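For reference, the structure I am asking about is given below.
Other chains of the complex are left out, but the ones given are in their true place.
Chain naming follows the written order as A and B, and within any one chain the residues start at number 1.
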Amino acid sequence: MDLLNLDPLLRQALAEDLGRGDITTDAILGPTGSSTVEEIRFQATLIAKENLVLAGWPIFIRVFQLLGEVEAQLRCEEGAPICSGDTVGRLEGKASLLLKGERVALNFLQRMCGVATLTRSYVERVAHTQAKVLDTRKTTPLWRALEKYAVRMGGGINHRVGLDDGILIKENHIAVAGGVREAIEACQSSMNHLQRVEVEVRNHQEIRQALSAGADIILLDNMTAEQVQEAVEMIGGRCLIEVSGGVNEKNIVQYAEAGADYISLGVLTHSSPSSDLSLILEPR
Amino acid sequence: MDLLNLDPLLRQALAEDLGRGDITTDAILGPTGSSTVEEIRFQATLIAKENLVLAGWPIFIRVFQLLGEVEAQLRCEEGAPICSGDTVGRLEGKASLLLKGERVALNFLQRMCGVATLTRSYVERVAHTQAKVLDTRKTTPLWRALEKYAVRMGGGINHRVGLDDGILIKENHIAVAGGVREAIEACQSSMNHLQRVEVEVRNHQEIRQALSAGADIILLDNMTAEQVQEAVEMIGGRCLIEVSGGVNEKNIVQYAEAGADYISLGVLTHSSPSSDLSLILEPR
């Protein structure tokens, strides 16, 4: 999460909300650049309204900084659990700046905390096993870097960030290639020494094909925990095993205990509810 | 929702996923531009995996069209309810194109349907009253136009699209302006004949100030349904009434029956779960 990369995104989000300008704030405080009332400095306190895992404070602050100078003080740490009612941090700056940036900054932060909080709850459920929690590419378009970062803050591990930084052969690729072996071999012949081949399989036959063709990782898709256990035994450590599809808060432990090395969950990024936080302004 | 405006956003989302290129698909089908295997045409069928309200088909299709030529056929209508198992539509095009666009297109569609589906459920609950369901500015950054569109497809009405297309005086503005009357008058003196003034109030005294200063709309924030009913009587039709804060699926009817003209809900856009849809590829 490099600010060099994210500034254009944040500016775009500010432009989306500000449009041609904040007509309410400008009516009250005068247009940007006038010299009298606007100089009033306010303090803004960020408070958690429910338990959550913090993710996105640097983004939250950066949104305001793109509008002008603010002083910021974080009272806890990225990735830390926060209790309802706790003060997360404080900002100080011109009133107009705080009013104009508030909604966008909160919209970023609330979604990121939501992702981190949900991730943490899954990670904790399987903490006693060898299984690691992965995200997927089922992210909100334009939010991949932010949501993947929030998953890390929640204790998860990032799967591929895009189609270009890892080979994952899915069912549709197999259909197009004409078989598991054909697909794996096509990838092997064009890849370099830093890459590995992961392949999604649906049954024992495909597992056998994947193993014989030399897959590095096998992805068991939409199997029950029992089926996963059988597959784990069949594979016998010859490659890594990822599980996805049909996993939820109730059954994730069973999948983990069945021997999966990795469990990937789309829900972390496509359906996590926003965390509730609020920003309270007071004059200095 | 004008494609003139949205193409850059969709391209950005494709770039986010494709990065430097889809190395799995390219390994199997050859790099873009080669002439043999890639020409295989596939058909893709879009199927609902749960009940939902459709929103976003034009976006779904457009994502693929930015990658090349596809033929698309919609089997229902934007805004229509779809049952689990129904076929929403079909696409046909080169296999490589379908494989490369699938995830991004689904990521857009699933979120938009999620917003429309949740909106519809609220709209239906208050259909017997005069109350209208509004969204808020608590949208996913960079997604405002898409989420506001999905709200409309779900039967909701859009509140302000940004800070520039409507005056809404909130508590923090009042604090900065020095009072309800001061804030309203500042807005009245700079606005033109096409604009109106809405003001957020917390109690009876502020309602009285707002009415006497000539507010066009009063927003009752975080009040119980009983408090709303009292406020409605006190206002006596002198201006429009919007309610927000603390409204959920269970109590929305009470708020509507208490006499609110508009009920606005952040949950529609910040916490709606993604709808489940899947795309199945088959050779032609």
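Simple rule for what comes next: a residue touches a chain if its C-beta (ideal position, glycine included) is under 8 Å from a C-beta of that chain, and two chains touch if they have at least 3 such contacts.
On a predicted model such as this, the values are computed, not experimentally measured, just so you know.
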Complete complex - number of sequence copies, 2 represented: 6
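Here is the rule we go by: only the chains that are shown with their structure count from here on.
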Centroid distance [mean C-alpha coordinates] between chain B and chain A, Å: 21
List of chain A residues in touch with chain B within their complex: 9, 12-13, 16-29, 40, 42, 95, 98-100, 102-104, 106-108, 110-111, 114, 137-144, 161-170, 172-173, 175-177, 183, 186-187, 189-191, 195, 270-271, 273-274, 281-283
